[in-house]
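The structure under discussion is supplied below as structure tokens; questions concerning it will follow.
All protein chains but one are shown at their positions in the complex.
By written order: A and B. Residues from 1 in each chain.
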Amino acid sequence: MAYSDSERDGFRLSQLIYDSRYRAITIQAVTLALVVAGIFWLIMNARNNLAALGLTPSLDFLSNPAGYDIAFYLIPYDSQMSHGRAAFVGILNTLLVASLGCVTATIVGVLVGVLRLSNNWVVSRLMAVYVEGFRNVPLVLWILLFFAVLSESTPAPRAFKPDENGVSQASMYLSDSFAFTNRGVYTPAPVWSDGSGWLVAVFILSIIGAIYYRRYARKLLFDTGRLLPMAWPALLILVVPALLAYFVLGRPVTLDYPTLGGFNFKGGLNIPNSLLALWLALTVYTGAFIAEIVRAGVLSVSNGQTEAAFALGLRPNRTMSLVVLPQAMRVIIPPLISQFLNLTKNSSLAIAVSYPDVRATLGGITLNQTGRALECMLLLGLFYLILSLAISLVMNIVNNRMKLRER
Amino acid sequence: MKKTVFFGALTVAGLAAGVASASTLDDVKARGKLNCGVTTGLAGFAAPDANGNWDGFDVAVCRAVAAAIFGDGNAVEFTPTTGETRFTALASGEIDMLARNTTWTFSRDTDLKFDFVGVNYYDGQGFIVPKALGVSSAKELDGATVCIQTGTTTELNLADFFRSNNISYEPVPIQTNAEGQQQYLAGACDAYTTDASGLAATRATFEAPADHVLLPEIISKEPLGPLVRHGDNDWGDLVMWTMNALIAAEEYGVTSANVKELAAAPTNNPEVNRLLGTEGELGAMIGLSKDWAVNAIAVSGNYGEIFEKNIGESTPIGLARGLNAQWTNGGLLYSPPFR
Partner (left out) sequence: MQGDNISYVRTKMLPEATPPVSQQGIVKWVRENLFSSWLNAILTVASIAAVYYVLSGFLPWAISPTWSGTSLANCRDILSEAGRVDDHGTHGACWGVIRDRWEQLMFGFYPNDSYWRPTTALVLFLISILPVLFTSLPRKLLIGTAVAPLILFWLIWGGSLWTPITVGVGFVLGAAAFKIGSDRSGLIVAVLASLLVTILFWLFLSGPIATVLGKVIPIYLEPVRSKDIGGFMLAVIIGLAGIVLSLPLGILLALGRSSDMWIVNKLSTGFIEVIRGVPLIVWLFTASLLLNYFLPPGTTFDLMLRVIIMVTLFSAAYIAEVVRGGLAALAKGQYEAADSLGLDYWKSMRLVVLPQALKISIPGIVNTFIGLFKDTTLVMFIGLFDPLGLISAIRATTDWNGVYWELYVFIAIVFFIFCYSMGRYSLYLERKLRREHR
């Protein structure tokens, strides 16, 4: 293998195998050919099998009436709407529980992770028990457990009815606006009437205003050293215009309170137990993992940083928020992304409590009623894939922003 | 060869795939076992005991078919299937027949390419409610929360029923009967709905069964029966006539106790003789031996015996015969003649 330059004159086929310059091309070509052939083989098999069974794959079934009701929907739906609509209802439900779960799991995870490092013996022990207990038992069990506990520990709507003595066994909270029943939580729902669009517009404008005020105050601080009050003016900017608009426009947004009628509460917003159980279980399960990530992140910041901050005279909570956490974030974010992904995928375990997510509508009842296993599973897989890729994309952008700019 | 199947499949999956022959019966005979799909566990209909032996009303049908083919009611392998997996298991040839309280519907018979070979249990969807609710008819359930077991035709029936009566309800779908019972008993739903047979079985396990009532409405027709793949009519005939043999046996008084005796010599009843093979060659017409029906009946008795043993009034499930009585007793069971 001395000098191969002299052999440039001719290209021999054996070079494809023995010459490392060309071998890479050969290997890639062979791999690609094998993969393509494999996929082709699978597709041909599927075609032959389906033909033998007399089935033709098509997505026409999506426009047929679904015929079943869905317990919880974010967009209007009834049993006469199409399978496609039912699938979309499921998709929205999946997105809802996944996003709720991500937010609360992060909160729980950060709290627990920090508390586990606390000096308080009871608290740190309890947090350790929580983390180990929840991490080491399958999520399905937790979902089932929360579902059962929610329905066993709360009263039935019947208990809210006064008996013959006028005494009811259970009562609603906050002047009859919240009811915790074994079917779900009933809360007041906002009713948007004419003019509510203006109100929303005003509110959005005041949010922007508050952000600008904070920016201005910070700039002023850095430029001139003058410290403007941050919290209360921002709050005023946020609240006052919205309140004024609310009354000027003649109270366009009212609340619809749940009232007891017939078998159930009527009106208001109903959060079913299946959603609550799934949400809670995803929160505490993923929260346990996030707590470990946070703890590792905080521990990864060397003690010298804390000591330096103390030496500068920073208070402990400022040290945490200004010195330790920003550095810990770099360690925390990448594993946090994969926890969010896991949570999103784990939301498909809604099957255990039959929360109507996309697996339950498209991959469950629709599949079962139409028998279109191939089409339903492909669509389902595609949906989760796109969702996962979108989440990793967004989080990677965040990660790149948080990265330490090395100098 | 059996022992190497696992490894054979592991190592050369796809390369040396055996191609299924056209006839399911030949496959089953070559295999020496019948593959029968059942539920993962439904009290009275199919459940494994502590030793893994399956027992139940649907299981008895499988055993009868196995006995008709092999003369041995144990020559059958049970494949537990869920609501989602059952049809694919049958379509892909993983199982030869499905005996899993599956409702006979138009689209399943035609669009999904299956053949229902008969009805072994006439069921209908009912409601159970606590007595304290003070409801005496399903039509009074306006606004009620109803627990449903998913993966069945139940959701569709329920939606249809409430829509046609113009009343509203809140569905709480439930994955398994276990969760269904737990939710219902905790009061998370006002009513629990599934097939009436299942409701009876469920109520029997309550601590205070008398506190719960079954509502009179049966909102759907649920003819439950075994099914096979579409296209192999010989195999369908075999399963169908094995079931008919069980029904006919009850009609003519042939039981597991006396079947051997009746089959020993021709009796006065020519229908019984043809059924039990002491007269004519019916067995050969479906590719089986002469005594196929004798074996099928001997393994767990005729239809009536199977019913009484698994789900009848003497069992905790305590179902009355009702529609499932012989036609001579006002029921719907009516076997075509054996001739």
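Here is the rule we go by: contacts are C-beta pairs under 8 Å (C-beta built on N, C-alpha and C of every residue); 3 or more make two chains touch, one makes a residue touch a chain.
Quantities reported herein were computed from a predicted structural model and do not represent experimental measurements.
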### Query
Among the chains included here, which ones are touched by the excluded chain in the whole complex?
A, B
## Note on the structure
Out of B:Ser23, B:Thr82 or B:Thr105, the sole contact with the unshown chain comes from B:Thr82
### Task
Check the options B:Leu42, B:Ile174, B:Val259 or B:Leu333 and report the residue that touches the missing chain.
B:Leu42
### Message
For the chain left out of this view, which of B:Leu112, B:Ala201, B:Leu215 or B:Leu288 touches it?
### Response
B:Ala201
### Query
Among B:Gln125, B:Asn177 or B:Thr278, which one is in touch with the chain left out?
B:Asn177
### Hidden partner chain, residues of chain A it touches
17-18, 20, 24, 26-29, 31-32, 35, 42, 45-46, 48-50, 52, 115, 118-123, 126, 132-133, 135-141, 144-145, 148, 341, 345-346, 348-349, 351, 359, 363, 373-374, 377, 380-381, 384-385, 387-389
### Message
I need the residue numbers on chain B that touch the omitted chain, in ascending order.
### Response
2-20, 39-44, 46-52, 77-82, 84-85, 88-89, 92-94, 176-178, 181-182, 201, 204-208, 315-317
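As a convention for this text, only the chains that are shown with their structure count from here on.
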### Task
Would you tell me which residues of chain B are touching chain A in their complex?
83-84, 87-88, 91-92, 107-108, 111-113, 133, 141-145, 150-152, 155-156, 158-160, 163, 169-175, 179, 182-183, 186-190, 230-231
### Task
State the interface residues of chain A toward chain B in the complex, per the touch definition above.
49, 53-55, 67-71, 79-80, 144, 147-148, 151-152, 156, 158, 182-183, 261-264, 266, 272-274, 351-354, 356, 360, 364-365, 367-369, 371, 373
